[in-house]
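The complex is shown incomplete by one protein chain, all other protein chains being positioned as in the whole.
Then we have chain A:
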Amino acid sequence: MCPNNRSEFQAMGAQVTESEPLISMTGIVKRFGTVVALRGVDFELMPGEVHGLLGQNGAGKTTLIKVLAGIEAADAGEFRIAGERVHLSGVADSKARGISVVHQSLSLVPTLTVADNIFLGSESVRAGHLLDRRRMEVRAAEVLEHYGIPLRPSQPVSTLTFAYRQLLEIAKALAADSRVLILDEPTSSLTKAEEPILFGAVREVSRRGIGVIYVSHRLSEIMELTDRVTVFRDGANVGSFGTSQTSIPELVESIVGSRLDKLDTNRAGSRTEGDPKPEVLSLRDVHSPGVHGACLAVAAGDVVGLVGTTGSGRTEILETIFGARPIRRGFVTYRGESFAPRSIHDAIAKGIKLVPEDRHRWGLVLGHSIERNIAMANLPRWRRWRFLFRGDESRSGAEGVRQRLKIKAPSIDVRVEDLSGGNQQKVVIGKWLDGGTELLLLDEPTAGVDVGARADIYRIILQLADEGKAVVVSSSDYDELLQLCSSFVFIADGRVSSPIDRADVVDERDLHRRLEEARKEFSR
């Protein structure tokens, strides 16, 4: 079915390449403050093409989609829709020009029928205000049939499963004369059995000349469904490939890249020798919301990497150790004693600290100064006579953190909202630099962080490990994990594989392969 479909596309290919691209972007730049999200990106979408977008979190995929959808305006570059140079004024403008982002059935009204939903907001009206139901059903049937979407107009939406609701979203966009469909992680909420329904519809739609942009982390899906793939890394387009001319390993390599400023990755080997380090944390069959039987052991001086996709349960495991998720079952030993954190406060008091994934939401008070943010996590240290706050000590403490982490700001009184992403992340890490940290948990420690600040952050993490702290790093950046970690565990569906040593892992591809193996193991 799949190869057949591809050859059919290639048969159309001659005529397609002659026609104009639906979307053509050259040199698109988008900045958020000092962070450059897109640095001169080229992108092209042909009619009838399924174009995969790949890249890590923060690589620029989402920003590109926002520019396409009119949510964000590009700072520089040329953006053409069907050959015409445009400056989108907003989402409505983007829609009017035929670009639709297909949402995950959030815009459907379950109590109405398929036809009602397709024409929601643009209903056919007869004699003033009466709905022309028949006409709507006929037109809906036309759209569904034309694009080969297996839905009946009179079906109530409440009877549809998730996959069919997504098809309805697609139909809705097509009925509004969309020429470009953007699907952002469309399979993330589908079951394995439902996926072919979506794939079939995407193929049918593209066969009829619609251009589809398909964003996904799942490489097998990209290989199966798309005609071309564009890979993003650090805000740049690092390559567009014909899907039939590339392979999963090649894609993985361009997704993770290879950075020039490699740290000493041999440290793992030396680390495993010598005396056994005292165990700091061990989880045995721990269950909590999102975690289904996690086992993990971390010794002093270890940097354990959690390898897994987004949504695999990495964050949930860290939050469970940090006391933010109640442990329902299982055993936790911390520094030789049985331990079940009752609250975050409890975990912090015992020296367990978390650098959360989303620093704006969980890490910082953006409107407050660097000093205030660092002090917020160290209040017990600066307590005097029970109630008073030792301001001078807090200031000198924050100043020390600023220098040690090389936070680029003229003083500790600068508001963190005025800092770049990298410096903000350093403040979050700086909150836990002193004050009895024994176990440091880092969730995506360098998401949206520039290369320079990234090296500073790696340096400090390795320093802390050398001082004998236990460190756990969760990251979707394989290169980062390889640079930092002394051992790895693989995570899928809230479960954890047995650990493997850094010395046994060859490269990013090897890490990816082992993750896929672990996932297969778990799903069995």
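Rule of thumb we're sticking to: contacts are C-beta pairs under 8 Å (C-beta built on N, C-alpha and C of every residue); 3 or more make two chains touch, one makes a residue touch a chain; residues count from 1.
Following the convention adopted for this analysis, contacts and distances are computed from a predicted model.
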In UniProt, out of "Dehydrogenase E1 component domain-containing protein", "Lauroyl acyltransferase", "ABC transporter permease" or "NitT/TauT family transport system ATP-binding protein", the chain dropped from the view is recorded as "ABC transporter permease"
Contact partner of the left-out chain, one of A:L198, A:L419 or A:I461: A:L419
Of the residues A:A37, A:V50, A:L354 or A:V472, which one touches the chain left out of the display? A:L354
For the full complex, which residue in A:H345, A:R459 or A:K520 touches the chain that was left out? A:H345
Need a quick check: the contact residues on chain A for the chain that isn't drawn. 33-34, 261, 322, 324, 343-345, 348-349, 354, 356, 361-368, 372-373, 375-377, 379-380, 382-383, 387-389, 391, 408-410, 414, 418-420, 422-423, 431, 450-453
